[in-house]
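With one protein chain removed, the remaining protein chains of the complex are shown where they sit.
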Amino acid sequence: MKHNSASISELKIAYLGGGSREWARKLMFDLTLCPELSGQVALYDIDLDAARLNEQLGNWLQDQPGVVSCWSYEAVSTLQQALNGANFVVISIQPGTLECMAQDIAIAEDYGLFFPVGDTTGTPGLVRGLRAATIYADFAREIAAVCPTAWVINYTNPLTICTRTLTRVEPRLKVFGCCHEVYAVQRMLAGLVNRYLQQPTPPRDEIKINVLGINHFTWIDRAFYQDHDLLAVLRDHIAQPDVLRSYTRAEVESWADWFRSADQVKFELFRRFGILAAAGDRHLVEFLPGFIRSPEELFRWGVIRTPVAWRIARWQAAPQKAHDLMAGRTPLTLTSTGEEGVAQIKALLGLGDLITNVNIENQGQVATLCVPLHAVVETNAHFSRDAVRPIAAGALPTGVQSLIARHVTNQELIIEAALTCDKDLAFQAVFNDPTNRLPLDEAWAMFNRLLGASREYLPGWNID
Amino acid sequence: MKHNSASISELKIAYLGGGSREWARKLMFDLTLCPELSGQVALYDIDLDAARLNEQLGNWLQDQPGVVSCWSYEAVSTLQQALNGANFVVISIQPGTLECMAQDIAIAEDYGLFFPVGDTTGTPGLVRGLRAATIYADFAREIAAVCPTAWVINYTNPLTICTRTLTRVEPRLKVFGCCHEVYAVQRMLAGLVNRYLQQPTPPRDEIKINVLGINHFTWIDRAFYQDHDLLAVLRDHIAQPDVLRSYTRAEVESWADWFRSADQVKFELFRRFGILAAAGDRHLVEFLPGFIRSPEELFRWGVIRTPVAWRIARWQAAPQKAHDLMAGRTPLTLTSTGEEGVAQIKALLGLGDLITNVNIENQGQVATLCVPLHAVVETNAHFSRDAVRPIAAGALPTGVQSLIARHVTNQELIIEAALTCDKDLAFQAVFNDPTNRLPLDEAWAMFNRLLGASREYLPGWNID
Amino acid sequence: MKHNSASISELKIAYLGGGSREWARKLMFDLTLCPELSGQVALYDIDLDAARLNEQLGNWLQDQPGVVSCWSYEAVSTLQQALNGANFVVISIQPGTLECMAQDIAIAEDYGLFFPVGDTTGTPGLVRGLRAATIYADFAREIAAVCPTAWVINYTNPLTICTRTLTRVEPRLKVFGCCHEVYAVQRMLAGLVNRYLQQPTPPRDEIKINVLGINHFTWIDRAFYQDHDLLAVLRDHIAQPDVLRSYTRAEVESWADWFRSADQVKFELFRRFGILAAAGDRHLVEFLPGFIRSPEELFRWGVIRTPVAWRIARWQAAPQKAHDLMAGRTPLTLTSTGEEGVAQIKALLGLGDLITNVNIENQGQVATLCVPLHAVVETNAHFSRDAVRPIAAGALPTGVQSLIARHVTNQELIIEAALTCDKDLAFQAVFNDPTNRLPLDEAWAMFNRLLGASREYLPGWNID
Partner (left out) sequence: MKHNSASISELKIAYLGGGSREWARKLMFDLTLCPELSGQVALYDIDLDAARLNEQLGNWLQDQPGVVSCWSYEAVSTLQQALNGANFVVISIQPGTLECMAQDIAIAEDYGLFFPVGDTTGTPGLVRGLRAATIYADFAREIAAVCPTAWVINYTNPLTICTRTLTRVEPRLKVFGCCHEVYAVQRMLAGLVNRYLQQPTPPRDEIKINVLGINHFTWIDRAFYQDHDLLAVLRDHIAQPDVLRSYTRAEVESWADWFRSADQVKFELFRRFGILAAAGDRHLVEFLPGFIRSPEELFRWGVIRTPVAWRIARWQAAPQKAHDLMAGRTPLTLTSTGEEGVAQIKALLGLGDLITNVNIENQGQVATLCVPLHAVVETNAHFSRDAVRPIAAGALPTGVQSLIARHVTNQELIIEAALTCDKDLAFQAVFNDPTNRLPLDEAWAMFNRLLGASREYLPGWNID
C-alpha cells in the first residue's frame, strides 16, 4: 500500500466468496468510480470457475469508458494466496448451498413454521448460522495468521453470527458487518414527507435517523427530515383509514416482487411498542412470535415467502449476464451502486471521515443491559483513519430490549455450539427462538432433521 | 417488642390477608409451637368476616394442650391499625377473586393457550400481576409510612411481582418472598437415593442443593446426598427404559390429585439443558414455549390443569373446617407445618442464624448478566439479626439464562405498567411471553378481554 | 426560533455570567462571523454593571464593518428573564470571587501544598467545586423550570463538577462542557512534525488524536499526522539528549508567561505510563502525588504558579479594554477566536454535523470500569440536530484508570456534599486527593480553614 498526498495505490483487497454474483460485482463497479484508490483484488471461492468469471469481468471493466481508477483482478485457488498482503478482506459467501437453504426452510415448514427468508434467525437461520460460524472460524484463524492488521468487511448472512464469529475466535481482528436493510425504511419515511408535508420526496440519506439494535432487527427511535419529526408524522399516517389493513393471498402474489412487503407488521409494532423497526416485514416476522404459523397468516400481513427455487434460478442465470455484458449484448451503465463499501475503505485509509450504520462488537453503543458487551450490534459509527468507533445510540425501550435479548443470546449460543460441536447448545437456541411453537421433543426432532441435512457442512459433529 | 435473654415478647405481627385459609392458619399453628416468641397478631382483610374467623380460631388455639407460647389475635378493619407498631408484616392475599382467576384462564383458553395453574406467568399470571402490583403498591406506601423498619414477608403469587413491587415503590423496605416449591424436587431426589443407592429415603432437607433462578422457575445445578452426586444419579435414572414416556388423559385424570405431576417436562429439560428445574411441571410448562397449546399436549406430558372451580369449592368449605376444629368435631393435631416463616422470624430477631432459599432483590447472587440488579430472584440466603443476606449462587447456563431473562423483563414491565397505568407496557409483556403463539393483533384482542374482566381491580386504567 | 432553509433566526441565547470578560466576548465575536444565525443574547450576571458593559459592547459590534449576522444583546437583572424562551444557555462564572480563589490557594500553601492553578482539583479546586456545585444546583433547577429543552454549554471550572451538577440535579437537562486545553498538546505534536518529519508545521486540527479521560486530565492514546504515528515520534523525541531535564527558578521566572509550561511532567508520565497526557503541566501536577510539595520542586519540572494577584489585575483592567475598543482607541480585528461554541450551536440546530471533544456524562464512551456511568468524562462526540452522542474512545491503561478514578469519585463526593451540606463527604474528597500529604487531623484542620474562607458561598453549612 502506498500513500500519496490524497490517494492510495497498490492496495490489496482479498475477496472471500470471490465468485459472488452480487456483492463482488457491486464492489467492482464502485471501485471503477473511485479515483483515489488503485490496486488489486484477489478473488477466492470454493467455486473457482465463478471466481474466474469475476476476474474476467473485473479486468474487462478496466478498459471501459468512464472508469477513473486502476484495478487488476485475479482468481486464486487458496485462501492463503488471497489473504497474503491484503489490506482489506471482504467476505460474501453462501454458507452451504442454496439447496441446503431450501432444505432448512422446507423442514421447518414440515413442523408448521413458515419462514419468508430463512437466512438470519429462526430455525433455518440458526442452522445456517452453525454452518457459517464453522466456516468463519477458519477464516478468522487464517486472517489472524496471514494478514492480522487487515480490515475485514462481512456481507454474509446471518450477518451478526458471521461478524461476531471472527472476533470471538480472534479477538484482535478488525471487523465490521454491512447491510443496507435500513435504506428501505428511510425511503418509506421519505415517501411520508411527500405525502404529508407537501414537499418533493427527499433522497433517503436526508432522512436523519438514529438506528440501534441487531442486524435485520434494528430500530429507529428518532427520525427527522429537516425540522420535521417523522415518527410523529408516521403516528398520524397509521391513524388514517385503510392504512392498517389485511391483505389477501391473491393481492400479495400479484406483486410479482419477491422482496416487497406491506409494512403492516412494522406499523403494528410501532403502535404497540412506540418505536419503528428498521427492517423489511419479511425479516421482522422471523424475529417475533405468532406470525409465521401459516402461509395464510403471512399473506394476511402482506408478507410473501421468497422461494429458494427462484434464488437458484437467479443464481444459474447470473453467468450469462456477465457474458452478455462483456460481449456487448447488454449495455454497460457505470453508476454508483448505492453501497458504502468503497466509502468505508476510503475513510479507513484516512481519506475523509464517514458516519454510517454498521455492525460491530458492543462497547456500550447500545446502552441496554440485556445486550452484553462484545455481542455484535448495529448502530451508527465513526469511520476514520484505521478506526471504526461506534457512536452512543442510547437505550431501547424495555419491551424491545426483551425482543432483542433472546436473539442475541441465541446467536452467541450458536457460535459457541459451532466452535465446540455442541448439539445441546445449538438446540437450546432453536428451542428458545421466539418463533418456536413446539414442545421440547418435537423441537428436538425437527432440529435433528435439519442437522442431518447440513451434515456435510458440520465436520466433527455427532449427527445421527 | 421486648428482648429477654433468649426470647422475645410483645412482638407484633401484621397479617395482610388475615382471613387467609391456608397461610394464616399455618402461621398460627407454627407460632403455638415456638416457645421463644410471644405477642399479638393483627389480622387485616378486605373480607373482615374471614379475618374474624381466624381471630376466633387463633385465640381458641391458645387454650389447647401442647401450646408453648402466648399469642393473641385481633381482626382489625383498617390497614393502618394492622401496621401500627408492627415488627413483621406477613402478606398472603388473593389479588382479585377466584372468579377473576377463572376468567383469566378461560379467556386465554379461548385463544388456544391452556394454563394449568395461571397464577404466576403467561397471560393469566401477568394480568393477575397487574392486579397484584396495584394492590402491593398501596401496601408499600402504607408500610413505609406506618412501620418502615418492619420486615415484610410475602406469600402471594405471582410471588416475584408482589415482592418486587414493594421495593420498587419503597426501596428502603425490608422484604422477602417465601415459597416451598423446591421441596417437592428435593423429595423426588430423596426417592432416587432410596431407589438407586440402597438407602432409606432421607428427609428432604438432607438433600443439599444449590438453587438459583426466579420463583417457580428456579434451577438446581448441584444436588448431593452425603457424598452422592444426585444429578449424576438422575442422569442414569432418565436413561432407564420407561422413565421417559407419554401419558394419556385417562391416566392423568385417574390421579385424583390436582397438584401432582409426572416430572416428564423436568426430565426432558434436564436432558437438553443439563440442569434440573426446581418447580413442579404444572408451573414449568407455563414458562416455556410449546407445551400449553392444547389439553392433549399437556396430558401427553402428564400435566393436569387445576380447575379453578375446585379452588372455589375448597375455599367455600374452609370456614366449616375451622368451626369443626373449634367445636371438637375434628381432632386438633399440633405439629410443625414444615413452613419456615417462624424460623425466619426467629433468625431475624437474633435467635439463631438460618440458611434457606428466599426471594429477594438481586445483589449479584445470581451472576447472570441477563438478570439485572434489583430484579427479585430466588437463591439461598443467610438470615441473621435484622438481616437477610443472599449467598452467591453462581451463574446459570446461557441457554437457561435466556429462558429466565424474558420473564424477568416481563415482570418488571408489568410492575411498571401497574404503577403508571400503561396499557402498552403491560401488553408488551403479554406478547413477549414465551407461551404466546399469537400475532400482534390477536394478542392485543385477547389482552383487552382480560383487562376488561379485571376492570374493577385496575382503577385509573383506560379500559374499553 | 425560526428555521429557514439553511439558517436560523430569532434564536435566544441566555448567558449566565454575562459580565464575563473572556468567554462572553469570544462568543460575541464568533457570532458576528456566522451568517447562518441571528437572534438575541440575554446577559445575566450578579455583577449587573459588567453585564451592561457587555451589552453595550455587543450592540456596538453589530455596526462594525465585516459583521455578517444580526444579534442584539441585553443585560437582564434576573436569572428567569435570561432563561425565558432560551434555546441555548451558556455559562461561564466565577464560583466565588478571585479573592476567594486566592484564599483557597494560600491556605493550602500554609499546609505545604503548592497549587499552580487551583481551579480544578486538589484542595483549592475541590473547595471551589463546593461553591460551584451550590450555584449550579440552582441553575439546574431554574433551567429545568424555565427552559427545560434548551442546550446548556458550560465553560466554568471545575468544569467536570459544574457540568455534572446540572444533570445530577436535573437528569433530563441537555448539557455539555467545553474546554480547549488539548489544543496545546496538538500544537506541541505539530511542532514535532516540523522538527522530525521535515514538513511545515501543520495546523493543530490536522493532528488527529483520540482523547479520553476527564477534563484537564485527558489522555491521548493515538496521534497521527497523515500516516505518521506521532506517539512513536514522541518516544524518539524524549530519548534525545537534553529533552528531559531540570529547570531552575530563574529560568522559569524569565518566561514572563503565566500559562507556559515545559512539558517535563507530560514527558515523564509518557515514559512511565506509555500514554500522553493532554493537558498543560500546570494542571497535571495538581492531579498527581509528589510534585506540588514545594515551589522548588515545581520549578525543577518547569512549572510556575499563576499568581491570583495577576488574575485580579487582569480582571480589573478588562473594562478599560472594552471602552478603548468602542472608542476606537484600539483597532477592532474581527477573526475567529478558535473556540468551537458557535460551530457546536450550529450543529445542534441541524446546520451540519461536527465531531469534537466534549465533556458529557459517561454512557460507555470511556470503557473503563473505574469510571462509573453518569460521571462526566471527556472524549470525542458527534454533534448533530438536537443531539450530542459520544464516540467510543476505548479503555485507558489500568495504571491511568487508577490515576483518574480517585478524581472521579472525589468529584462525585463534592457534588453530593454540596447538595446535602455534608462536611464529612467533602472532607473525604480532600483527604483522598492524591496531592494530599497530611494525616487525618491536619487535613481536617486545613479543610476547616478553607470552608471558613468560603463561608458566604456555602449557605446552609454548619461551619465553625
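Chains: A, B and C, in written order; residue numbering restarts at 1 for each.
Throughout what follows, a residue touches a chain if its C-beta (ideal position, glycine included) is under 8 Å from a C-beta of that chain, and two chains touch if they have at least 3 such contacts.
Predicted model, so just to flag it, every value in this text is computed and none were measured.
Trainee: If the full complex is used, which shown chains touch the chain that is missing here?
Mentor: When the entire complex is considered, the left-out chain reaches B, C.
Trainee: Just name the one of C:9, C:81, C:97 or C:432 that touches the chain not displayed here.
Mentor: The one listed residue touching the chain not shown is C:432.
Trainee: Taking the full complex into account, find the residue in C:22, C:36, C:74 or C:268 that is in contact with the omitted chain.
Mentor: Touching the chain that is not displayed is residue C:268.
Trainee: Which listed residue (C:63, C:441 or C:464) would be found touching the missing chain in the intact complex?
Mentor: The missing chain is touched by C:441.
Trainee: Kindly note down the residues of chain B that lie in touch with the hidden chain.
Mentor: Considering the whole complex, chain B reaches the absent chain at 3, 208, 210, 222, 224, 226-227, 350, 353, 355, 363-365, 367, 380, 382, 384-385, 387, 389-394.
Trainee: Can you list, in ascending order, the chain C residues touching the missing chain?
Mentor: Within chain C, the residues touching the omitted chain are 265, 268-269, 272-274, 288-291, 293, 297, 301, 369-370, 372, 398-399, 401-403, 405-406, 409-410, 412-413, 416, 424-425, 427-429, 431-432, 434, 436-444.
Heads up, the rule we're going with is that only the chains that are shown with their structure count from here on.
Trainee: Testing understanding: with touching defined as stated, what is the shape of the graph linking the protein chains, line, ring, star, complete or other?
Mentor: line
Trainee: To lay chain A over its twin chain C by CA atoms, how big a turn is needed, in degrees to the nearest 5?
Mentor: Result for this pair is 180 degrees.
Trainee: Same or different for chain A and chain B, when you check if over half of the residue numbers at their contact belong to both copies?
Mentor: same
Trainee: Whose C-alpha centre lies nearest the centre of all protein C-alpha atoms?
Mentor: That would be chain A.
Trainee: Would you mind pulling out the distance in Å between where the CA atoms of chain B average out and where those of chain C do?
Mentor: Whole-Å distance between the two chain centres: 56.
Trainee: Residues of chain B that contact two or more other chains, please.
Mentor: none
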